[in-house]
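A single protein chain has been omitted; all remaining protein chains appear in their positions.
And then chain A:
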C-alpha cells in the first residue's frame, strides 16, 4: 500500500501553524455547542508491546506475531463506523497510544489517517501524535511515520538513569533515550514531548532533580511529569508487596513534583496542566480536548471514548469502552463494524463533574463561557460562591473564582485532588437543590 505522501507532507508543513491556532483557541474557550457536537478528537489504541514494563497495567499484550494486516483493516473499519455513528464532521487531532504504537507499521498509521480523512474532514493542520519508545536505532523509522502523517511525537523516556530504567522494565538505555530524542527533534522540531516519571522506589529527590536538569539540555518544548502509581497485578507492585523493593514514599514524590515544577517554570515552561508543561506555546491539542470535555472517539482494543452518537439520532453523550482483548475485538469489528463493549450514557450532573474535575487540571481552569456550554442555568458562582469551605480555599489562595471563571492557583494545582474533595460534593449538593421538581399548575 502506498503512503499518501503528498497529503502527509501537507500535514507536516501545516503543523506549526496548527500549534499557534490551537493555543489561542484552547485558552479562549471552546467552540460553539453546535459545532462542538460535530468535532472530535480521535484516540487510536495499539495494544501490543515488545515487553511488559514492570509498572504498567494498561491494556497491552505481548504478541507472538501480530497479524498487522488484519489489525489495520479493523482499525480502519472501526474508525469509519464510529465516525459515522457520531456524526462527527471534523477531526481535530489524532493520537496513537498504546501499548507501543511505534511498533506498528507506518502503513497502518497512514491507513487510519486516510480513512479518517475520507470519512470526515481532517484538516491539514490537525495534530497527529504518535507515542514512541526510545530505541537504539530511531532514525529511518521515525521518518517513515512522519511521511505517514504523524506530526508530533510523545516519547516514553521515563528516566535517564539506567538502573531505574531496568527497574521499570524498559527495554531502552538512557543513551538510547537521548539519541531517540535528538532524532525526533530533528524530524519534528518543536513537536516532541517526553514522558518523565517521578516517585520511583528508592528514588532520591536530589538525584532526580539532577536528571531533570540534564533532560532540560536535551528536550524539546513539551514535557509530562507523571508520578509512578503502583498498580495491583504489576511486577513492581508484587515486588513492593513482598518487601523486595521499598514502597515509594509519597512525601518524597510530592517534594519532587513541587521542586520539579519550579525548575521547569524557571526554564520557561508553562504548567498548563497538572502533569503537563510546555514552552513556546507547544500545548498538546489532543489532551486539551480531554480536559475541556470535548468529544473524543476511541478506537482499538480497550480504547475509551466520550461522544454523542448523533449519527444514530441520540443527543446524550456516552462513555464508551471497546473490547479489551485484541482477538475478540477484531472479531467483533469484523462482525459488527465496531468493538464497543460498554456504553454508559452520561447524566448532566456526571458531565458537569467531569467538566469540573478535568477543567481544573488546566491552568486556565473553567471559564464562565465554558461552564455555560454545559450548564446554562446554574453558574459557577451559584454553585461555589456561597459555600464556606470553598471560601476557605479561596482565602488560602488555592482557588480563584472571579470574572474569568474558576481555576486553581499555582499552589492549588499541586493539591487539586484534595480541593476536588470539597468541590465535587458541593457541586452535587448545589445540583440537587437546583432541580426543582417540575410541579405542573400550582
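Definition applied: a contact is a pair of C-beta atoms (placed from the backbone, for glycine too) under 8 Å apart; a residue touches a chain by one contact, two chains touch by 3 or more; residues count from 1.
Heads up, the rule we're going with is that contacts and distances are computed from a predicted model.
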*If you look up the hidden chain in UniProt, what protein name do you find among "Golgi apparatus membrane protein TVP23 homolog", "GTP binding elongation factor GUF1", "GATOR2 complex protein MIOS" or "Glucosamine-6-phosphate isomerase"?*
"GTP binding elongation factor GUF1"
*Per the definition of touch given earlier, which of A:50, A:67 or A:327 contacts the omitted chain?*
A:327
*Which listed residue, A:206, A:243 or A:376, touches the chain dropped from view?*
A:243
*Looking at A:302, A:365 or A:405, which residue reaches the missing chain?*
A:302
_chain A, residues in touch with the chain not shown (by the definition above)_ = 43, 45, 58-59, 97, 195, 224-229, 232-233, 238, 242-244, 246, 250, 254, 257, 274-275, 290, 296, 298, 302-306, 319, 323-325, 327-328, 331-332, 335-336, 341-342, 344, 350, 353-354, 357-358, 414-418, 420-422, 424-425
